[in-house]
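Structure record follows, encoded as structure tokens.
A single protein chain has been removed from this complex, and every other one stays in its place.
Going by the order they are written in, the chains are A and B; count residues from 1 in each one.
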Amino acid sequence: MRFFRAQLKRQAGIAALVALVALTIFAPLPAWGAHQVERQVTVTARSFAFEPGTVRVNRGDTVVIRLESADVVHGLFVDGYEVSALAEPGRPSELRFVADRPGAFRMRCSISCGNMHPFMIGKLVVGPNLLWLRAIAATLVTVAGALVLFWNRKSV
Amino acid sequence: MAPYAISEIPILKRLLKSRWPQWLLVALLLGFFVVAILAGFLGTPAGNRNFGIVFVWIVWWALLMLMLVPVFGRLWCGVCPIPAPGEWLQRRSLVAPANGGRLFTLGKKWPRRLRNIWLQNLGFLGVALFSTVILTTPFVTALVLLGFVLIAIATSLVFERRAFCRYLCPVGGFIGLYSQIAPIELRVKDRDICASHREKTCYTGSADGYGCPWLVFPGNLTSNTYCGLCTECLKTCSLDNVAIYLRQPGKDLVTPQKRGLDEAYKGFIMLTCAAIYSAVLIGPWGVLKDAAGAPFTLPWLGYATTFLLLNLVVVPALFWTAVKFSERIGGGETGRPVPQNEAQRRFAEYAKVLVPLGLAAWIAFSLAFVTINFSYAWPSLSDPFGWGWNLFGTAGLPWTPYLSGVIPLLQILVLLTGLAWAIALALRTARERGQPPLSALPITGFCALATLGLLALYLA
Partner (left out) sequence: MKRNLFASLILLLILVALPALIFGARHAQGSRDGIRVVEIRATVPDAGGFVPDRLTLIAGEKVILRFTAPDVVHGLIIPELGVNIAEIYPGKPVEVTVQPENPGRYEFACTRWCGLDHWRMRGVIEVIDPGGAVVVPTVEKPLFEELGIDIDAMRHAPASLPSSPPSVQRGYEIAPDSSLPDWLADPHARRTRSPANAFEELRNLPENKELADDALWDLVAWTWVQEAAPEALAKAQELYARDCAACHGETGRGDGVAGRNLPGMAKMDPTMPSGPADFTDAAQMLSAPDALLHGKLLRGGMGTGMPEFGSLYTDEQLWAMVSYLRTFHFTK
């Protein structure tokens, strides 16, 4: 009986921790951030990197990425936003979207451009980078929760 | 949770007792292997249209890291075609046990000093140093695969049993480490029966099968690490005393057993490599990619040196410091010099926290590219060589990244699960060492920092 009660208590504890972490990640927060503007960035693609490697914008900004290529045909696909563009030297292109989701998103080359193509990756950071802040908080919650839960446990 | 013997389910039992199902799987996978190697040598050098690259580094890797290892442990080793040709030669038989289980090799025993996984650690580092080239160049992938088969054959002919799998295979090394997490295990039903069984056919072999190719005595198994799920013992045990169990995940980590420095280092190497790959391969820094992608150039030498230092010195040293603090807090550190083997032992004991931590890191890293690139599988299934074939009508399907929006959430979920698990293990290790929970805090700190570092690479 005591064993089962301990089991139950532990499972409830784990459930509580999971719920707390989920809350940290998903709890709705009022949107805040800088004045929303149209943000123009020129991204130069060359085998096998984007320059600048990281593009920072604010939530709600209209992002206009002018994609240039310095060597061969490259593409740019933004994770999460699922938009893409193609460029080749002399033929740049423009990618326009509203950055309505905060977080860090990978920008990947979307057209085979040689060996390292699958790892030709850059980053779009839509600030305030709530997911990262939430992840830090969730990590702290996890550490605290795990310590409390397993501090005196006989078994793991 | 009491282990449940799934191998006792009648149909599974029949499948496991027969030699055919597993053999056919191995043969089928050997077929895939042949195509992958041929594709590497003859097919298009464009990796994402080449069966060798796509099926090895995207499909197989996804299956291995996201499913086989965490859920089925060493199942891959049980069906891996790499050692098969060598083993067939060694046995002079394909399926049926022949010659009373006798093996035709020079029968050399593996050198005593190398009876550990240091060679696997070095092998993995060696492969990892050239990963950017291997992962992206079909020809090199084919060379590596073929090299594995040839080394396995040579090892089979010189040494007894599956020395390649047990001591050399760089992949087997980490599968073994992380298979401790899996909710699957092969164990004996009753140890007393084994103890009183004089013939020990599971180790020596019988007319029904071969003695453990992995050089393990099943009666002593307390961990999945060195059991390759080849299922020979299920066949050779004359007392029907071996079974495959569904069990509590991670049981091997809470079962007291000897843990070596080699295994601890496997943990460091894997965790560090996952972090380095996350920065180099999927990070936004072109300089790193250029350096890692150009072997034997000056930048690459810088990369290689940093890579090896981080793997073999920096990260272990950080952990060693954490262990040192743990001991101090726990009162184990009294100022008197600690004997070296004791210092190593407690280091290796704590290092088991790296198992959930490292596996989580590998899953998180793999998530960042396998689903995104999985759609390359469809064209290369129809046109494995990039020759313009269209076997199944899928050659024209475009690259379609799957799940790009949810990957960060999955990464958080996986990494935090690994972290909580690692912390629980750290607390437990402290308790096993007779020390207060407080002394697990430095290790907890190490794990939390490692997790935050990875999260920063993915999310910041």
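We adopt the following convention: contacts are C-beta pairs under 8 Å (C-beta built on N, C-alpha and C of every residue); 3 or more make two chains touch, one makes a residue touch a chain.
Quantities reported herein were computed from a predicted structural model and do not represent experimental measurements.
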{"item": "Residue among A:V55, A:C113 or A:A135 touching the omitted chain", "value": "A:C113"}
{"item": "Selected residue (touches chain absent from view) among B:S93, B:N116 or B:Q248", "value": "B:S93"}
{"item": "Touching residues (missing chain, whole complex) on chain B", "value": "19, 23-24, 27, 30-31, 34-35, 38, 42, 44-46, 48-50, 93-96, 98, 379, 383, 385-389"}
{"item": "Footprint left on chain A by the chain that the document does not show", "value": "44, 47, 68-73, 88-92, 111-115"}
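By definition in this document, only the chains that are shown with their structure count from here on.
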{"item": "Touching residues on chain A, where the partner in the complex is chain B", "value": "17, 21, 25, 46, 48-51, 53-54, 77, 79-80, 82, 101, 103-108, 110, 112, 115-123, 125, 129, 131-132, 135-136, 138-140, 142-143, 145-147, 149-153, 155-156"}
{"item": "Of all residues in chain B, those that touch chain A in their complex", "value": "46-49, 132-133, 135-137, 250, 253-254, 280-287, 289-290, 293, 368-369, 372-373, 399, 401, 404-405, 407-409, 412, 416, 419-420, 423-425, 427-428, 437, 444, 448, 451-452, 455-456, 458-460"}
